[in-house]
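Every protein chain except one is present and positioned as in the full complex.
The block that comes next holds subunit A.
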Amino acid sequence: MHSLYQRANGLTGLLSSCLIGLLALVALTSFLFPAHPKGDVNIKTLKVRWGQIDRHPAQEWAFVQFDLQTDLESLFHWNTKQLFVYLVAEYTGSKGVANEVVLWDRIAKIKYVFRDFNKTFRNASAVELSVRYNVMPYVGVLTSGEVGRTSKERFPALQTQG
């Protein structure tokens, strides 16, 4: 004979075992996707200035401008929540201290989707991309502008998956 308690216990036990099994499968399949991320980074300028920033004592500060091109698409699969992409400076100081310092980071995740109001891009006009910014002041008026624009590109025909 099974009491209500035993039935509830058996059911929740079975359900949580199934859930754990499923999660383990998802976690393990992550290793099946081939990852071949590519990238290219170059230093444009490297400057050293003396001064005082925020809460730090007065000292020297280095400033780097860099160009970065990456293709990280292969890292995105069904178990990728986000990427933390970061730029690291490596050097050895005058007293032999080996340093690694993060200079810049970007969290890459699928944030926006691109779809048409009528569910299809067929017969749509060519598309243009533009880079715009918003200035958020500590106090006062918000301003905005545009800094770049691509040429027009036609939407290709629908591709089948693969």
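One rule holds for everything that comes next: a residue touches a chain if its C-beta (ideal position, glycine included) is under 8 Å from a C-beta of that chain, and two chains touch if they have at least 3 such contacts; residues count from 1.
Operating definition for what follows: contacts and distances are computed from a predicted model.
Per the UniProt record, the chain missing from the shown structure is "Signal peptidase complex catalytic subunit SEC11", taken from the list "Cytochrome c1", "RNI-like protein", "Trm112p-domain-containing protein" or "Signal peptidase complex catalytic subunit SEC11". For the chain left out of this panel, the touching residue among A:4, A:25, A:58 or A:98 is A:98.
Check A:38, A:109, A:132 or A:149 against the missing chain and you find that the one touching it is A:109.
Interface residues of subunit A facing the missing partner chain: 23, 54-55, 81-82, 84, 86, 88, 93, 97-102, 105, 107, 109.
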